[in-house]
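Only one protein chain is missing from this complex, and each of the others stays in its spot.
Let's turn to subunit A:
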Amino acid sequence: MAEQVQMLQSKIEEESKLLQTLQREMQKYVEGRQKLIEQSHENEMVKKELDLLEPEAKVYKLIASVLVSQTLQESKENVSKRLDFIGKEFKKVEDLIKENTNKQIAKKTSIQKMQEQLYQIVQAYQQSLNK
């Protein structure tokens, strides 16, 4: 009985550590997702403002402390591309989050089962002692 108990206990520890790793991963994903939302917002606002500009408007882009002149067309295309990119990254992160959630649920279930097993073994042993 003691062997079984030890084995279960060490397995439970292992799985709990894996669960913690999953949770830390999840936090990173959530933070990344939040950043993407912010970036998407900012780019949306810039796109809206650029749409209001007349074609001759002087647009500049900040490239490492230098304001470089751009055409309105270039800037609009650039911002659209950025928005597309952010959208794709966002989908990726959402998929990763889904996967991670499922993995966490699976781990928690397995840990719970092992804990129940452990409990049953200990109960059975105690009962056998009482007899």
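Methods note: a residue touches a chain if its C-beta (ideal position, glycine included) is under 8 Å from a C-beta of that chain, and two chains touch if they have at least 3 such contacts; residues count from 1.
We adopt the following convention: contacts and distances are computed from a predicted model.
Asks: Can you match the unshown chain of the complex to its UniProt protein name from these: "Prefoldin subunit 5", "creatine kinase", "Aminomethyltransferase" or "Probable RRP45-Exosome complex exonuclease"?
Replies: "Prefoldin subunit 5"
Asks: Tell me which residue among A:L8, A:M26, A:V59 or A:I97 touches the hidden chain in the full complex.
Replies: Result: among the candidates, A:V59 touches the missing chain.
Asks: Looking at A:E14, A:E42 or A:D95, which makes contact with the chain not pictured?
Replies: Within the whole complex, the residue contacting the unshown chain is A:E42.
Asks: Of the residues A:L36, A:V79, A:V93 or A:I111, which one touches the chain left out of the display?
Replies: Reading the full complex, the residue touching the unseen chain is A:V79.
Asks: What residue numbers in subunit A mark contact with the hidden partner chain?
Replies: 39, 42-43, 45-46, 49-50, 53, 57-63, 67, 70, 75, 79, 82
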